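What you see is part of a larger complex, with each chain still in position.
Chain naming follows the written order as A and B, and within any one chain the residues start at number 1.
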Amino acid sequence: MVEVVYFAWLRERIGVPRERVETGAATVSDLVAELSAREPRYAAAFADLAAVRVALDQELSDFDAPLAGVREVAFFPPMTGG
Amino acid sequence: MRISVQEAPFDLGAEIAGFGAAGNAGAVVTFSGIVRDDTGRMVALELEHYPGMTEKALTRIAEEAMARWSLADCVVIHRYGRLAVGEPIMMVATAARHRKAAFEAAEFLMDYLKSRAPFWKREIGVDGPGDWVDAKDTDEAALNRW
């Protein structure tokens, strides 16, 4: 079980700000593939991964990173602070 | 060092009153960002952030600036929520012995904030919510100088 959170247009496309996901995915890429296979709204949100960033337990990470021990996965567009 | 992620406005003058005095600072630099309307059709920005990660990211960036430029003090305040055109979005302030360090540290903080702090902006136009603001390649490129 992992908590998955979405921000900005990813949140809008997927339709929820956060959800608990039952998964055995080994990496972030595996999780994205699992979700994208599940419903079209995920496939739409993850269609262009170059425009998606990921954080694991609130630390910026990448799609190759392992999910073992991770409690919170966040997907969001490139950040625009300041 | 002070980090704040808040919905409320801030008072830049109050934030830097006596700022850096304990560290014998001779130079204080501030930057503030203001909601700008380039189209003439925007009424506000809606800023979303990632509670928890935002504070961590800002703290790490500020700690790096403190160490790298031996700052006497450092403040980072970033707002979220709906901010009307003309309203201040965020501020940083740096206090150092000399002006070069204070300027460089403030620019470093801004460059990192732009691309490494989890905020996202959406334009609210006269007709309602509009587009999410895209990240700029120039902002990502600005990190390379540090």
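Here, a contact is a pair of C-beta atoms (placed from the backbone, for glycine too) under 8 Å apart; a residue touches a chain by one contact, two chains touch by 3 or more.
Everything numeric in this text was worked out from a predicted model, so none of it was measured.
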item	value
Copies of each displayed chain within the entire complex, written as a formula	A x2, B x2
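Basically, only the chains that are shown with their structure count from here on.
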item	value
Chain A and chain B: spacing of chain centres that average the CA atoms, whole Å	26
Contact set on chain B toward chain A in their complex	33, 48, 50, 52-53, 56, 78, 89-90, 110, 113-122, 132-135, 139-140
Contact footprint of chain B on chain A as seen in their complex	5, 7-9, 55, 58-60, 74, 76-82
